[in-house]
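Complex shown without one protein chain; remaining protein chains in place.
Here is subunit A:
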Amino acid sequence: MTNLLQSRWWSWGFRSAVMLYFVVLIVLPILGIYGQSFSDGWPQLVHNLSDTLAWQAVLLTIKLAVIATLINVLIGTMAGWVLIRYRFPGRQLLNSMVDLPFALPTAVVGLMIMLLLGPRGAVGQWAEEAGISILFHEPAIVVAMVFVTFPFVIRAVQPLLEEMDASEEEAAYTMGASKAKTFFRVLLPAMLPGILSGAMLAFSRALAEFGAVVLVAGNIPGRTLVASVYIFGQIESDNPAGAAAVSVLLLTLSFLILWLVGYVQARRMGR
């Protein structure tokens, strides 16, 4: 069997299957979107991109995604650290629950946030009394983004911590380094590539989030409308070119981020 699979004909078959799969499923649709955005020519693309509402949606999305990513970098790094370095009952369960946001339909996430933070939920009522609006305003969008992108940083940091030798840390202490110094000079540099690549994946996922955000955001253009919902609105109002223009913007941004992730990881490998 192994011999059979190693034969170059099989290798040819698999390779072309993968290439075809890649072309049909990924390359063609992406080219299609770029084509659609240029379908009415350059002036129309510029017109669609210079739309104030489109810009406001994209900027709002980037701003909130950055906040969500920063939160995840802090909490994710901590969580990854705790799950690897400490032994406590329930650790296994917690560790497997980290991936839950990937498995849950995002609409369920949106519903959960609505129930928790809405005017009938405990937190929502408390916030209402304190005069803070959460649901249908920016905080709810950030919560949705944080929840959906939660696993990225943790899962990127964990293997790095696992492969790190505890003796490095011990050596630092023995040589008289303070806890803070050990953290910043020994632990953080080891975790940094993971944190960075996890953060960038989380960021690009937060940019793209739709299902949860559409339920918990007010979706008011210029105020609480994020880019993905803006795209949806443009399609619903028969303006595919406008939708494609913003899509292309997001797509290009995602490409840049993925390229950066690849670059960071390549540097780590080459170290």
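The definition used in the following text is that a residue touches a chain if its C-beta (ideal position, glycine included) is under 8 Å from a C-beta of that chain, and two chains touch if they have at least 3 such contacts; residues count from 1.
By our rule, contacts and distances are computed from a predicted model.
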Practice task
Pick, from "Cytochrome c-type biogenesis protein CcmF", "Sulfate ABC transporter substrate-binding protein", "Pyruvate dehydrogenase E1 component alpha subunit" or "Phosphoribosylformylglycinamidine synthase subunit PurQ", the protein name that UniProt gives for the chain of this complex that is not shown.
Solution key: "Sulfate ABC transporter substrate-binding protein"
Handout entry: Hidden-chain contact residue, picked from the options A:R91, A:R120, A:K179 or A:R267
Key = A:R120
Fill in the blank from the handout: Had the left-out chain been drawn, it would touch subunit A at residues 7, 9-10, 12-14, 16-17, 20-21, 24-25, 51-53, 56, 114, 118-120, 135-136, 214, 218-222, 224, 232-234, 236-239
